[in-house]
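Coming up: chain A.
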Amino acid sequence: MAPLLQVQGVSKRFGATVALERLSLEVARGEFVALLGGSGSGKSTLLRLVAGFEAPDEGRILLDGADLGPLPPHARPVSMMFQSYALFPHLSVFDNVAYGLRREGRPRGEIARRVAEALEMVGLSGLERRRPHQLSGGQRQRVALVRALVKRPPLLLLDEPLGALDAGLRERTGLELRALQRATGAGFIMVTHDQAEALALADRVAVLEQGRLAQYGPPRELYERPATRFVAGFLGAANVLEGRVGADGRVDCAAAGCTLRPAAPPPRAPGEALAVALRPERIRLVDERRAPAENAAAGTLRDLAYRGEAWLALVATAGGQELRVSLPGGATPPAPGAPVALAWDAAAVVPLAD
Partner candidate 1 sequence: MRRLLLLAPPFLWLLAFVAAPVAILLAIALAEPAMGVPPFTPPLAWDGEGPRWRGTLLSFAILAEDRFYLDAFLRSLRVAFLSALLCLLLAYPMALGILRARPSRRLPLLLLVLLPFWTGFLLRIGAWIGLLRDEGWLNGVLRGLGLIEAPVPMLYTDLALYLGMVHSYLPFAVLPLYAALSRLDPALEEAAADLGARPAVAFLTVTLPLSFPGALAGFLLVFIPAAGEFVIPELLGPPEAQLVGRVLWTEFFQNRDWPLAAALAVALLALLVLPIRLFQRLEARP
Partner candidate 2 sequence: MRRAGLALGLAFLWAPVILLVAYAFSADRIPFQWGGFSLRWFRALAENERLLEAALLSLRIAAGAATLATLLGGLAGWALARFGPFRGRALFGVLVGSPLVLPEVVTGLSLLLLFVALQGAVGWPAGRGALTVLLAHTTIGMAYVAVVVQARLAEQGRLLEEAAADLGARPFTVFRTVTLPLIAPALLAGWLLAFTLSLDDLVVASFVSGPAGTTLPMYLFGQIRLGLTPEINALGAVILALAGSALALVGWVLRRAARRMG
């Protein structure tokens, strides 16, 4: 059985700007995929190409193995939830949700029943007669969601679905979104610039960098084994250390004044340059006298910022590079200016491909 969605070598340019560059990606049935990237990374363009609002310059997009290319947007079985929600301001909540079913020519009774079910599912029963402007932001968001879902599309495209919500509402709504996805069994592709959102909700995360796919995989894999400097920096702001592979599989990093030893031998020959990612929360403070010879560094605490669950410490190492270190929020850290010794496990050392 073919995957639900196949994006095959798709490119899209707007004038001189390249939005997507030979991008390929697959989405499995019932999978929740997050497209993560900064502005201009091409993530929204990819969504619009799948919905049919733009045509690719090259490449193909297949749904259930069938090419979507010849189909105009209104004939594509995918549905989209817009960033602005695009609720029809002149129609009631009921008519907004019923809009797609009416276009399918469903009987009135079926429309009434399915709209009622859909509104019930997101706790909006009783608001059928309201107009969009009479709803709160969270209610509008849910109307937009069920309007797209009520047609039971095999694939739902969501453009920053939580972007317009207050911080307090985002987390809960996100979890509701995933519960809904599990319940309907539809494939979800969600565009977001918020890495926490992507990691928390998606089965797989695709990180886009300037129209290219930087890495595509489950959230833990991306977080713990970022493939590139970009992914390492974008997800969780990892420290990237530039080093050189030594004779016995260690990596010497002059800028941080330390020797790193990954758990597995690095994928490079001795003498070659290698960049390594090191997560701030995997680094710990140790007693200077008990610091190991490898996977450790010494430096001066430059600055401290309290973040509630943790302290963010900036440590200037002997070699000059600054390391971000995350310390437990409950502990009392040393004062800025104090000399500190840092250490980490071999498993925390992640060689980067690029």
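The candidates were selected such that all candidates are chains of the complex that A comes from, given by their letters.
Note that in this section a contact is a pair of C-beta atoms (placed from the backbone, for glycine too) under 8 Å apart; a residue touches a chain by one contact, two chains touch by 3 or more; residues count from 1.
Everything numeric in this text was worked out from a predicted model, so none of it was measured.
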{"item": "Of the listed candidates 1 or 2, the one touching chain A in this complex", "value": "1"}
{"item": "Interface residues, chain A side, partner candidate 1 - complex", "value": "51-53, 72-76, 78-80, 82-84, 86, 88-90, 99-100, 103-104, 147-148, 151"}
